[in-house]
Every structure is written in structure tokens, then in C-alpha cells.
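This is the structure I have questions about; it appears just below.
Removed: one protein chain of the complex. Kept in place: all other protein chains.
Showing subunit A:
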Amino acid sequence: MPGCGDLAGRDRVSAPGHVLVVGASASGLSTAEALRRKGYQNRLTVLGAEPHLPYDRPPLSKQVLAGLWSPERVQLRQPAALSTLDAEFLLDDPATRLDVAERAVHTASGRVLTADVVVVATGLRPRVLPGQAGLRGVHVLRTLDDALALRSALLSCSRLVVVGDGVLGAEIAATARGMGVAVTLAGPQPAPLAAQLGPLAAGLLGELHAENGVDLRLGAAVTGLTERDGDVTGVCLADGETLPADLVVVALGAAPVTEWLADSGLTLDNGLVCDSRCRAAEGVYGVGDVARWHHETLDTVLRLENRTNAVEQAGVVAGNILGEDRPYTPVPYFWTDQFDAKVHVHGIPRADAEVSIVEGSTADRRFVATYHRDGAVVGVLGWNMPKQARLRRRELVANSALVEGKP
């Protein structure tokens, strides 16, 4: 079975002597683990920008922000599991430059690391508003440290405005509301997650937020912030209104961390551009949030910012490093937990798709919806029905191997 064997039967000589993974989050760690699982025995280095060992990001806006989980619980692997990986972790040292010809990575501390294969797994950096830098009371949420700082601020604020109506913004609004904070959610869409869920489910999500006391101020773009003596006092909307706030979270999406590749000669266009094998150049691969690759089955160039993509793509990248030559053709998937809603989305439920409720009912807030376009199912959404939604994955047109139950 492809993807699970070791290197037995393959030419061991062809395995690289040193693989350097730049990025120590889910996709970087998963690439390192997949290499070992597939039998790679040579030198393995993981370079991380943050001081922390690999940790998980989805709980940051939920369990960690709410104080339900201690920071230690987001660690992706226990120390014993990391030591059996037999990889050298170099942390707190961001990459600053890549020399593709030499496959040499320069770091902020002055290291120069050369390898036979470099895997780019540097992830994302949050977008910010003009005038945000240096203003007290304005936060972003990407890292564990961001989450802990935001939690601390939430415990003493009187009015939070969340700027951004996507997954992260809506999750932060729901978590903060659950902590008893007065919350306003602002963004340009007609409903939270409208782009990701389509009008029907996004409308239900908006209702859920309103019922739980979130003040939804949607449909107007945020243009800037107001301040007094360096403290944020409000959020300005395009329609001229100012929303008062003593705490603001900016969740306007995030940009791929590729500045360090600027003079590398690699193609950068909303991410590190890769071929269908997730290869950016000979001996250079991209994985996770930062990688924009050619999805052969969907025949489009995609960059996915979700947790399952980080591990699935890592498996394919590890295999291709070891000579498997497999295209990466996943069924996109993400989930979000907000208030009592667990929403699971398979495929791409485009806003212009036709929606059918195929199980349960929207009135019960427990249903599965399928999204159709040109007669084919392009997305499946489960609302408090994760298993039932997953069972319908096979109806998706993007007929990746994973749909059939084999990696």
C-alpha cells in the first residue's frame, strides 16, 4: 500500500542524507513524523521560530482562551514521543533566508543550516489594521502566547470588539461571550463565515451568535481604530460608525510567512507556489498553511488553512521526499465549535451552490446539508452531526484516495 511501507525494496541510497524542516508547528512536526514512519533514518532537523515545542492551534481560540485547558495541554507530543522521533529541534530561531542552490537556511541567530531537502512549513502571520502597531488593547491570535495574552485581557475588559467574521473571529466571539464578556462582532459579510458556509448555514450561525448575546455589526468593512493616549477606544466602520471598545481582536485572516524566501528565486504568490507533488524546486517542498499547490483532481491551485491539511499534506510531502511521486489531492475539511454548535465541513460548500438538507433539520440544530453544483456534490456540512456528515464524504466529486478510506 503506498504511504505506509518503509524503504525496504526501494533504493535506500536515494534517501536524502539530511532533511531540514523549517517550521515546528503541526505541519512541520507531521512531516518529520511521517518521514520516520516511512522509514527515513538519516539526519532530521526541525527549525522553529517560536520558543515552544510543537503545539496545537485549534484549541487556542476555544479551550485555552476559555481557560478550560492549561497551556501544557496543547503540546502536540509528549517529550518521550518527541525523543523517539530522533530529530534535532532548534527553537526560537526564525529562518531569515534560503539559498535554494545550496539548500542553505540562514537564521535570525546567525546559524546556517544546509540540507539535501528543505521543507518550508512556516505557516501564517495575522493580518493587522493600519495604525494597530503599538496600540494597547489590540490583539491578534495566532500563537500560544497570543492566546494567553488575550485571555488575560478578556478577564478585565468591559467591551470586546472582534474585527473579522471568519472562523477565527467567530470562535473568539463565542468563547469570549461564554466567559461573560460583552462582545461585538464586526465584519464585511452578511453573516459570520458566509464565504465558508454559504448563506443558509452562515445565517444559522449568525442567529446562534445573536441568541447568545453577541452584538453582530456585519455588512460594513472595518476601516481603522480610534485611540486615546495609546489605548484603543473603538473600531471605525466604512459606514462612518465607530464601535466603542476597550479591547479589540483583529482576526482579518493571515498571510503566508514567506518574507524569508523573498530573494530565494522561488515563486511566491499568496504562499509558496508548489507543483502537484508539493515541490517548489528540486529538493524544496512546501507544506501546511504556507503552501499553495496544484490540486490535480480539482484542477486548481489551492492553499488550505486548516488543521487536517497540515497532517495530510505532510504525509504526501514525506512520501515524495522519499521518492513516492504522489500528487496531493485531499478533500478539504475543517471544523469549528461555537457555542453548542459543532460544524464540520467537507469539500468546498461554495456560496453559489444549491443546498439540500439530507438528514436532521435546521429547526433542531442538528442536520447534514449537501451542496450541489452542476449536478455534483461539492460540499457536505454537518451541524452537530459529525459522524453522519463524514459518512457522506464519498459523495464528493473530489474523489481523493482518502474518500475511499486509504491514504
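Going forward, contacts are C-beta pairs under 8 Å (C-beta built on N, C-alpha and C of every residue); 3 or more make two chains touch, one makes a residue touch a chain; residues count from 1.
Convention: contacts and distances are computed from a predicted model.
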Protein name, per the UniProt record, of whichever chain is missing from view ("Iron ABC transporter permease", "Periplasmic component (Sbp)", "Ferredoxin" or "Cyclodextrin-binding protein"): "Ferredoxin"
Full-complex contact with the absent chain, from A:G288, A:G315 or A:G379: A:G315
Among A:L76, A:A104 or A:A255, residue touching the chain not depicted: A:L76
Hidden partner chain, touching residue among A:A34, A:A170 or A:L261: A:A34
Absent-chain interface as seen on subunit A, which is shown: 1, 3-5, 30, 33-34, 37, 56, 58, 76-77, 307-308, 311-312, 315, 333, 335, 337, 342, 344, 382, 384-388, 390, 393, 402-403, 405-407
